[in-house]
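A single protein chain has been omitted from the complex, and every remaining protein chain is retained in its original position.
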Amino acid sequence: MSDIHFDHGLYGQLRRQAGADWHAFIDHAFVRQLGSGTLPQSAFRRYLTQDYLFLIHFARAYALLVYKMRTLPEIRAAAASLGAIVAELPLHVGYCASWGLTEAQMASEPEAMETINYTRYVLDIGHAGDALDLLAALLPCVAGYAEIGLRLRNQPTTVIAGNPYAAWINNYGDAHYLHGVQAALDLLERVGEQRGASSRFNALSEIFTTAARLEAAFWQMGLNAQ
Amino acid sequence: MSDIHFDHGLYGQLRRQAGADWHAFIDHAFVRQLGSGTLPQSAFRRYLTQDYLFLIHFARAYALLVYKMRTLPEIRAAAASLGAIVAELPLHVGYCASWGLTEAQMASEPEAMETINYTRYVLDIGHAGDALDLLAALLPCVAGYAEIGLRLRNQPTTVIAGNPYAAWINNYGDAHYLHGVQAALDLLERVGEQRGASSRFNALSEIFTTAARLEAAFWQMGLNAQ
Amino acid sequence: MSDIHFDHGLYGQLRRQAGADWHAFIDHAFVRQLGSGTLPQSAFRRYLTQDYLFLIHFARAYALLVYKMRTLPEIRAAAASLGAIVAELPLHVGYCASWGLTEAQMASEPEAMETINYTRYVLDIGHAGDALDLLAALLPCVAGYAEIGLRLRNQPTTVIAGNPYAAWINNYGDAHYLHGVQAALDLLERVGEQRGASSRFNALSEIFTTAARLEAAFWQMGLNAQ
Partner (left out) sequence: MSDIHFDHGLYGQLRRQAGADWHAFIDHAFVRQLGSGTLPQSAFRRYLTQDYLFLIHFARAYALLVYKMRTLPEIRAAAASLGAIVAELPLHVGYCASWGLTEAQMASEPEAMETINYTRYVLDIGHAGDALDLLAALLPCVAGYAEIGLRLRNQPTTVIAGNPYAAWINNYGDAHYLHGVQAALDLLERVGEQRGASSRFNALSEIFTTAARLEAAFWQMGLNAQ
């Protein structure tokens, strides 16, 4: 999976036009401090708890995508992504437990404004628009985390030995995760061709960039908790 | 309003590609018998009752369109169409009363298969797709009825004097109705430009043609009741 | 799984009130002829093709249910049902191949009116109502097929040896399928308690009974094809 390409096709175009907003997401101070192992643990715990709440609504958004599909191959592709999220949630919960966070605690925590903003924005885009609009809102998270994981793994400044966040870093760069990301990128290309991406590029760009900004705000919410 | 054009722009393209399916809708035997005044009254009563049930779900579909809009001018345009449908319903009910059908009777009548098919197809297209998909499903009814009304008015074979259906014919060809139709056509053009109609033409055509076929099936359901 | 109970709890109440409509579904002539092996093969092929098209929209309806859930345990439960449908579809396709029907053929077949009616009715209920309304529309299919499968297996009039439909009968009565049905019944009970089923029983009954009627119409559509 070393050959996943973030600069190809429709995804590449969307990512490029997001420019500084994209960079502010994938190279956020939260991410850099994860890489160096200097992130305050309070910030990481805040992030993990809100990410649990985020994933619930992200799974709901992927379920909405499955509904919006109309042929069996597309339903299968979207349902596989949903299944992967739902299957990962217990792993996420297990990982959080290693940080002293129980599922009951996380489930009863109020959603941060940044969590509501991001998840409900994606859901409204999904209901109001079509599968292509919804994919443009989902991909910054799906593929952005892969890019972040790969960058951290490959960056000389990243510390793995003794880094309390090493397991997190490895998770988002691993082959299984990347396989799912490639499937999501493929689905975006296919739906983009069917549904006129080229002549809707500006509207799709606005969705994609807004989602990237909401991702950066989500990191910042974690950082603010230190 | 003599200058409403059914062959211009995106609507014109969609209508043209529907070809024989379009003709089977606007020139259905039910319509021809309306024009000549020879339609059995049992067929017309069946149609009126199911049209009452149809309009409830058509109003719901227009409400969904309002939801799917994102700017105030578009919300206003779609809400005006919804308002027109809701305002017309009492007129429709009053007209049905002149045929001996009370609202309570019509509301308690089971929906015909053809009514469910058409309305729920439109609603599913609306939820699964975007505003453009939904407009492609709504326009065959909105603009098709105007075309039928104008054709009947202008056709030499149409009988008005002594035709029990004269009021119906006049309703769908009148200036107020046509004004609303023009607004709906304008909204289709505007949304079509925003959302890449040109590169989604095949998918939009399939929706438009399916709706035209479901309209023809709706006429046939009326005719079958004689 | 011999201890699945179709007469317990909310499901039992809904099934009981459906009375003759329920019986007309689970004891339809199509079902009886499946059991005796006397069903014309043309009727079965028609049914299989439309069932393929049905399952696509049934999967979409289950995806909508996942979206409508708000806690992780409920999302998991609904997503498991969706996953089961999507996983079964290739088996269904394989089974259809043994009847000479390829997936490409089935996918290009127009949906029967009865297929559109049933699936789009369920989807509209799901969008307009809450998870409980949607479950009331889904359960007649999910649990009804289990009841039919078990009845056919246990009925002395059922012929297995030499019956070309034996594999179909065994499929819907097998332990794996019944396990999924029990999970769906449990989810209905849980959501019913949360969302006031007892004081909404009439409205839920109307949905459940309508779905049972649409199931019977679906069998009839198959039978009509002979």
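We just call them A, B and C in the order they show up, numbering each chain from 1.
Simple rule for what comes next: contacts are C-beta pairs under 8 Å (C-beta built on N, C-alpha and C of every residue); 3 or more make two chains touch, one makes a residue touch a chain.
If you're wondering where the values come from, they're calculated on a predicted model, not measured in any experiment.
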Contact set of the excluded chain (shown chains only): A, B, C
Candidate in contact with the missing chain, chosen from B:H8, B:H23 or B:R76: B:R76
Omitted-chain contact residue, chosen from B:Y67, B:Y95 or B:Y145: B:Y67
Contact residue for the chain not shown (choose from C:Y11, C:F25 or C:Y67): C:Y67
Interface residues of chain A (partner: the chain not displayed): 60, 113-114, 116-117, 120-121, 123-124, 127-128
Touching residues on chain C - with respect to the absent chain: 67-68, 70, 127-131, 133, 194-200, 203
Absent chain, residues of chain B that touch it: 56, 59-61, 63-67, 69-72, 75-76, 78-79, 82-83, 86, 89, 103, 107
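We adopt the following convention: only the chains that are shown with their structure count from here on.
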Far-end chain from chain B, centres as C-alpha averages: A
Most extensive contact between chains (C-beta pair count): A-C
Numbering shared by both copies at the chain C-chain B contact, with half separating same from different: same
CA centroid of chain A to CA centroid of chain B, Å: 43
Cα-centroid distance, chain A relative to chain C, in whole angstrom: 35
Geometric centre distance via CA averages, chain C-chain B, whole Å: 34
Multi-partner residues of chain C (each touching 2 or more other chains): 60
